[in-house]
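Attaching a single structure in structure tokens format; questions to follow.
Missing here is one protein chain; the remaining ones are kept as they sit in the complex.
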Amino acid sequence: MASLPPKHPVQQGTADAAGGADAHHHPPKGLLRWVLTTNHKEIGTLYLLFSLLMFLIGGVFALVIRAELFQPGLQLVQPEFFNQMTTMHGLIMVFGAVMPAFVGLANWMVPLQIGAPDMALPRLNNFSFWLLPVAFTLLLSTLFMPGGAPNFGWTFYAPLSTTYAPPSTTFFILSLHIAGISSILGAINIIATILNLRAPGMRMMDMTLFVWTWLITAFLLIAVMPVLAGVVTMMLMDINFGTSFFNAGGGGDPVMFQHLFWFFGHPEVYIMILPAFGIVSVIIPTFARKPLFGYASMVYATASIAILSFMVWAHHMFVVGLPLVAELFFMYSTMLIAVPTGVKVFNWVATLFRGSISYEPAMLFAIAFVILFTIGGFSGLMLAISPADFQYHDTYFVVAHFHYVLVPGAIFSIMAAVYYWLPKWTGHYPHLRLSQWHFWLSVIGVNLTFFPMHFSGLAGMPRRIPDYSLQFADFNMVSSIGAFMFGLSQLLFVVIVFMCARGGEKAPAKTWDGAVDLEWTVPSPAPLHTFETPPQYRPAEADH
Amino acid sequence: MATPNPDTQRNVNRTVIKTLVVLAGMFAFAFALVPLYDVFCQVTGLNGKTSAKAQSLVSGDVDSSRTVTMQFITRSSAGLPWRLETQTRQVRVHPGQSTEVHFSFTNLGKEVDVARAVPSVTPSEAALHLRKLACFCFQNQRLRPGEKMEAPLVFQLDKQLPEDIRTVTLVYTLYPQEMEVSSSG
Partner (left out) sequence: MRKWHVWMTAGTLLLSGELSLNGKLQAAGWNMPVGVTDISREVHSLHMTIFWICVVIGVVVFGAMFYSLFRYRRSKGAQAAKFHEHTTVEVIWTAIPLLILIGMAVPATATLKKMYDASEADLDVMITGQQWRWQYSYLGEDVNFISSLATPREQISGDQERGENYLLEVDQPLVLPVGKKVRLLMTSDDVIHSWWVPELAVKQDAIPGFVNENWVRINEPGIYRGQCAELCGKDHGFMPVVVQAMEEEEFDAWLAERKSAASEEAAGADREWKLDELMERGEQVYGSICAACHQPNGAGLPPTFPALAGNQALLDDREHHLDTVLNGVAGTPMPGFRTTLSPVELAAVITYERNAWGNDTGDVVQPSEIAEQLAE
């Protein structure tokens, strides 16, 4: 913890309703300081470290899966445990790694980018973080329970997850509830901060794209996390209190589970990608040394993607036997999403056009994001074509698709953000040579892992199977080699981050010469308390 | 922390209250989706769900220009030693015509049991044009060991049934109604 920003005397504030001031009065030392902190930067760091830990745990689960799939036959694990691994990998990565990482970045950077002294509700902030370790300790503990961990996939379709579920399901539901509350509280805090604590003179349309996308994401969270809570509550009642929401025998309907789940689930997918759009929209202009092309259309595109996300959920259910009209509606609405998404990609390319481009590690990850996310977008467009989806549905083609948007999509954007802002957090540049190694190993590893999955899926390999027929053997072997390459190169990432926290080349306040946003006006490392006097925001300076 | 501006604090509180209201609304909405979904299913025929109440006969002409094949399939489910049968595997009807079909329930077990026949219709678009005037599927059936019961189904396919639907299949799955989960296999 040598990298902690220096403490400095805190200005005495009148007790504010949100309670931030008192907590700083006598800052506790050691571990307790981290437990009780209400500082947005410290909480941001906690979120990021937590999500890194979850990323590694979820990654180990992924490697168990890939190791078993290295060759046909059952070698390492039994099918029951394999199913637990796919389920836990999905849950941990979605709710434990990607979402908390974005919340951590928001905690650190939203106040800095809008010129606010802290989040609007600092104590709530502390609470929403500390719910996470509770939720995920509970979730991971199900692995050691009799009957094993949840084994019904991260989408937990009823009745596999209700009537036929292992006893640990009740704990799984509880942990999802806790993680959900954490996300909701985090979202409330972010909305309250962005709407109320902007520096004087900063209008909504002056905010960076990162702040904008997070604002929209927070609204999505508020809208859909309660629906998830509702769904898992219904499951809980079906399992423990004899209701039959999802049980056909009692007058319920298993398909309704899928409708409710995907009504949450599809916006959830965008919750995991909109902040990534924001990050990339901030990084690309910095290293192209040219303002973002089409700022306004980026904002509108993000908003329309968010709105459309409520109208496309049943494209996950094309094979459940929807009536023809529903099938057509969801096909058209899904295809429509390609339009605002395309606008974003075109804008990024136009930002690069006639820029003055340099290739720092953050920029490398951002460029890889644009290319590989677009490939994921193409397969998404193919999946939208409902008659063709009958062939793609629930195969490795889908696995390839969503891993392209989540790994070189969401995860790469998070890495880009870490390389971009690490100097601001620690005061040092990350080790350049190692960062480049990390980038190239990751890019090659990711493509080796996920590109062959397109082929195995098209050739007919269903997802979530522990063993496969011989025709898929070559693809799977390549995927497994790529997965281990990608997984091991993330250890390099851990090394780079900790090296950077301990020392390295000193970074100035304005770390990158092309950077324009407000966070680059405070020193590096950012002191614990910044913008105590709100800065006067002048749009011309920020160059939007 | 800097002295918070009281105005700002008030605005923050207001934002928080608004988001909490939305939040509570969305949680309630999730549960409201359950009845809404049923309504939606009945309006669109989604999932082949039929009405759970007896409907009235729509009187009027029988459309004898076309004939639709109405198929009946009966299934039982685990844990229920009952048999549900029908003598009528399929029947050809004109839209608008009302028809009666007989089903029989037999308890082959050694205990009194309660069960219900859960209907499903395919193609699902037909569900909304299948009117059941009398059906055993509206309530639970209770049979003593060895008891056999005859039950009628009176139905009508209304004339709005789309022209391209020429076969309608109605499947009844018999489910026990006192679910006793036992671990012995």
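The letters A and B name the chains in turn, as written, and every chain counts its residues from 1.
As a working rule, a contact is a pair of C-beta atoms (placed from the backbone, for glycine too) under 8 Å apart; a residue touches a chain by one contact, two chains touch by 3 or more.
As the structure is a computational prediction, the values presented were derived from the model and not from experiment.
Undergrad: Return the single residue from A:K290, A:H315, A:H403 or A:H438 that touches the missing chain.
TA: A:K290
Undergrad: Given that one chain is not shown, which residue among A:F310, A:F346 or A:W437 touches it?
TA: Touches the omitted chain: A:F346.
Undergrad: Can you say which of A:M335, A:I481 or A:V494 touches the chain missing from this structure?
TA: Considering all chains, including the one not shown, the answer is A:M335.
Undergrad: Residue by residue, what part of subunit B touches the chain that was omitted?
TA: 47-48, 71, 73, 75-81, 89-90, 106, 108-110, 118, 120-123, 146, 164-167, 169, 171, 173, 175-176, 179-185
Undergrad: Mind listing the subunit A residues that contact the chain we can't see here?
TA: 72-75, 79-80, 83, 146-147, 151-153, 157, 159-160, 163-164, 166, 248-249, 253-255, 288-297, 319-321, 324, 327-328, 331-332, 335-336, 338-339, 342-343, 345-346, 349-358, 367, 370-371, 374-375, 378, 381-382, 385-388, 390-391, 393-395, 455, 458-460, 462-472
Criterion: only the chains that are shown with their structure count from here on.
Undergrad: Using mean CA coordinates as chain centres, what's the gap between subunit A and subunit B in Å?
TA: 39
Undergrad: Which part of subunit A faces subunit B closely enough to touch in the complex?
TA: Residues of subunit A touching subunit B: 10-11, 13-14, 16-18, 20-21, 24, 117-118, 120-122, 184, 187-188, 191-192, 195-197, 222-227, 229-231, 234, 242, 245, 248-251, 253, 255-256, 259-260, 263, 321-326, 529, 532-534.
Undergrad: Help me check something: in the complex, which residues belonging to subunit B touch subunit A?
TA: 1-4, 8-9, 11-13, 15-16, 19-20, 22-24, 26-27, 29-31, 33-34, 37, 41, 44-49, 52, 77, 116, 118, 122, 124-125, 173, 175-177, 179
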